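Excluded from the complex is one protein chain; the other protein chains are retained at their positions.
Letters A, B and C mark the chains as written, and numbering starts fresh at 1 in each.
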Amino acid sequence: MIRAGIIGATGYAGAELVRILLGHKDTEIRWFGSRSYIDQKYASIYQNFFQLVDAACMDDNMEALADQVDVIFTATPQGLCASLVNEGILSKCKIIDLSADFRLKDVAVYEEWYKITHKAPEFLPEAVYGLCEINREDIKKARLVANPGCYTTCSILTCYPLVKEGLIDPDTLIIDAKSGTSGAGRGAKTDNLFCEVNENIKAYGVGTHRHTPEIEEQLGYACGHAIRLSFTPHLVPMNRGILVTAYASLTRTVSYEEVKEIYDRYYGKETFIRVLEKDVFPQTKWVEGSNYVDVNFKLDPRTNRVVLMGALDNLVKGAAGQAVQNMNLLFGCREQEGLDLVPMFP
Amino acid sequence: MIRAGIIGATGYAGAELVRILLGHKDTEIRWFGSRSYIDQKYASIYQNFFQLVDAACMDDNMEALADQVDVIFTATPQGLCASLVNEGILSKCKIIDLSADFRLKDVAVYEEWYKITHKAPEFLPEAVYGLCEINREDIKKARLVANPGCYTTCSILTCYPLVKEGLIDPDTLIIDAKSGTSGAGRGAKTDNLFCEVNENIKAYGVGTHRHTPEIEEQLGYACGHAIRLSFTPHLVPMNRGILVTAYASLTRTVSYEEVKEIYDRYYGKETFIRVLEKDVFPQTKWVEGSNYVDVNFKLDPRTNRVVLMGALDNLVKGAAGQAVQNMNLLFGCREQEGLDLVPMFP
Amino acid sequence: MIRAGIIGATGYAGAELVRILLGHKDTEIRWFGSRSYIDQKYASIYQNFFQLVDAACMDDNMEALADQVDVIFTATPQGLCASLVNEGILSKCKIIDLSADFRLKDVAVYEEWYKITHKAPEFLPEAVYGLCEINREDIKKARLVANPGCYTTCSILTCYPLVKEGLIDPDTLIIDAKSGTSGAGRGAKTDNLFCEVNENIKAYGVGTHRHTPEIEEQLGYACGHAIRLSFTPHLVPMNRGILVTAYASLTRTVSYEEVKEIYDRYYGKETFIRVLEKDVFPQTKWVEGSNYVDVNFKLDPRTNRVVLMGALDNLVKGAAGQAVQNMNLLFGCREQEGLDLVPMFP
Partner (left out) sequence: MIRAGIIGATGYAGAELVRILLGHKDTEIRWFGSRSYIDQKYASIYQNFFQLVDAACMDDNMEALADQVDVIFTATPQGLCASLVNEGILSKCKIIDLSADFRLKDVAVYEEWYKITHKAPEFLPEAVYGLCEINREDIKKARLVANPGCYTTCSILTCYPLVKEGLIDPDTLIIDAKSGTSGAGRGAKTDNLFCEVNENIKAYGVGTHRHTPEIEEQLGYACGHAIRLSFTPHLVPMNRGILVTAYASLTRTVSYEEVKEIYDRYYGKETFIRVLEKDVFPQTKWVEGSNYVDVNFKLDPRTNRVVLMGALDNLVKGAAGQAVQNMNLLFGCREQEGLDLVPMFP
């Protein structure tokens, strides 16, 4: 039995981790960490867990936690995990960090985009970027996994095959992303009130969103050189889901079949990436509640561009689901364990 | 392995049956019946099942189906199941009918409220009303199970203990129910278009909704005599969920503890009925995607009334989930098999 | 030109007052009061008013305000208006209070339900309850108008004719109300976040909601004696709108035509109350953005009850629209001035 602890268990990603781990036959949650709700019954914060979780919330003591569990999930704002982790902890248990602290290899880039000082840069070299389908073997051997961002997972998996194959010019990449509101977290902010989000759509963080350098770094590895792309997130009046629509210029004339063959080659054996059939475009609802990413593409010979599309559930494949997938890799479980979640429609 | 066939597999309830049965370790779906989509890939109708279901849609041939499966689910409009069923079929396999055809024991009542002639009244006596928590033992022995309506399940389970105990006067019962839009089905009607439902709430079927006599019949059994109550359904701009708010006059002065003890006595051992803690009122979101019914009550000494509240997911405990629970009872499976679904929030 | 000042201009009701008054040809807004946003451009808080309102937010100084305007609207939490008002102010200008401070004539009832001490009980006798269709003549002569609550307006106008005519037994009245989320205000609370409200419905304040005694007092005037009724509000995932479904026992057998005639007699000449045609039930969307209340009823001979239904826009007829209607009465304007708002659909 894998003993798991969660720091930040009362955020939406933390609660989704609980939902998924309750269905994972080899895991037991030992610690529901939540600074804001210490000693309160966890199920009184998330009544969906009434009679399913009996525990009360604990504090954020990572040292104490490391003695009691095999894996710690940190579903907390950036900065916290880096401020708590140390060699002693990592020698006792694995850490899967759902925050951004260990995603970017370059401290300077992190500090520029996040406007905070990195507290544990010494662990950046060993941290493995937990995009399972791409870094599977490295993840298996890691102590510290940097679980990718929600927008990032969707953007990278959607574009990766064509970037890697050199079929698109990565410097022409424009990623227009749309997210449900759970991605904004559970903080009580006016901007996230029902009446402000409902019946509304807006772009935000235009030119400055922090997932931009993360996408650039990973796709840069794919094509072998640093790239710069445009990334614009939008807030959509729905709870869950990210849809990425990406545009890029083709480097040569290609047929539908040729591109399809590439996607199938990269993803055909992946359980959680579904390459849709011709002219069926991803919809977030078709993956809701599951760990799937649905991807597809459309060639536009008029403009010599290709439009790439991907959809996932930001709380599952974009956060907690991928974290569990990483845990499965770390502990040698079946990669799909706990993640055999059929999308819920409608 | 239980071999299951679904007639009406492309309605919302049918699709939810598929979602649940895919996670049921002892069942295999052999027949995806859908007159409207014969020969089309089932997963092309519900893309959430892409790569999960490979089958194509079949017709409604119950005779042929009876030779190939152990259980038939009919998730079809009223009248169809009654027009197809016969002794030969029932001698070969079990039927769980999600329509209203076998819910009301009195043919005259059925024909009055549904405005159609009943085609198979001869099976009414043996049909068992499939409200598992109340008729568990009878269901185990049945050949034909009448799966209860969504409003009905929520209304009855919410009110049953106090009616049965004689604590409320059943003739003062007023049930005000609110439902998500999936209850209206997948038919292409103007009234169910996004722009008509969104940002809107309305009552419908006031005084005439067909679930009324079904609630009256079942609660009548509980109190031992025929009753008449008011039932008003409302359409709410959300996909899933039913909330019932019921009002009744108390027959005597009671304390919170006394009423709580009754609910706990009736439902304390039931996996799928959760009696919430004091002053925590049910919310549909807390049961979404699961087979739970959350219930609670509030005494109002000012008016000598009690307000009873219940919430469930209309497609799960209100339809497909309860159907699977019935199947588990029929075939001696663990009652929760396939239904260990943790509610999804948000 | 009527000079108007608003205290609490950055709440939803305050902003709706601004929207309506911008279209009122005889009024000019001189003061946008908002303690939280002093000196900030009003249109930077509500960007819908960009280029329409140039003013910055002011503080809550009612004394200063009284010297500059003819009418003060207080769209603030309970307690504030009562703590600021005095004879000097009332001798200089009219006050229309959108809070609860002057709605209940009995201080003890106010203090019991609102749990605060009333700071200006001396003005309770002269305050006029601003339900225009019922108290029109008294309003015209008032200095201080208590603008009714949103649930209250909808509940009273829906039930008033039959209570007044003695056709229903007021002690059997059960009012089940459903409200959009703007009624909860713009405060940054977790419970009102998009992800908590969306895809969800719940009852709240069961048996304890503060609009209960207000409804009871006003309907008590109608029938001539004190009454007690059940009132349950629900939160619906939509921005605007209140739907009331009320149930009551009939005191005698009546026909549809008889009841219809009563409604027409009471409301036939009222611009803002629309008695719908037979079997057309109110929907909140049909009145959205307007000052209309749509009402109708359904006789249920099975139970000897009548179901009464009413719908309005909680921010218009339930708050700001009614406040402007009161202002029009106070200042002798055409009662519909500024309120010729056609409902927006969809």
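To be clear about the criterion, contacts are C-beta pairs under 8 Å (C-beta built on N, C-alpha and C of every residue); 3 or more make two chains touch, one makes a residue touch a chain.
The structure displayed is predicted, hence computed values, not measured ones.
> Among the options C:Ile38, C:Ala108 or C:Val280, which residue touches the chain absent from this view?
If we include the chain that is not displayed, C:Val280 is the one touching it.
> For a quick check of understanding: of C:Asn48, C:Gln68 or C:Thr190, which residue touches the chain that isn't displayed?
Once the missing chain is taken into account, the touching residue is C:Asn48.
> Check the options B:Ser99, B:Thr181, B:Asn291 or B:Asn328 and report the residue that touches the missing chain.
In the complete complex, the chain left out is touched by residue B:Thr181.
> Mind listing the subunit C residues that contact the chain we can't see here?
These residues of subunit C touch the chain that is not shown: 12, 15, 19, 22-23, 44, 46-52, 182, 199, 239-240, 274, 276-277, 280, 283, 285-290, 294, 340, 342-346.
> Given the full complex, what residues of subunit A touch the hidden partner chain?
Interface with the chain not displayed, on the subunit A side: 174, 176, 178, 180, 195-196, 198-204, 206-207, 228-230, 232, 234, 236-241, 243, 245, 247, 281-285, 288, 298-300, 302-303, 305, 307, 309, 311, 346.
> Residue by residue, what part of subunit B touches the chain that was omitted?
Given the touch definition above, subunit B has residues 12, 181-182, 186, 188-190, 192-199, 237-239 touching the missing chain.
The rule is simple: only the chains that are shown with their structure count from here on.
> At the subunit A/subunit C interface, shared numbers over all numbers used: above half (same) or below half (different)?
same
> Quick one: how far do you have to rotate subunit A to sit on subunit B, C-alpha fit, nearest 5 degrees?
It works out to 180 degrees.
> Any idea how many Å lie between the Cα centroids of subunit B and subunit C?
38
> Distance-wise, how many Å sit between the C-alpha centres of subunit A and subunit C, to the nearest whole number?
Here the centre of subunit C sits 46 Å away from the centre of subunit A.
> For subunit A, which residues are shared contacts with two or more other chains?
12, 182, 199, 239
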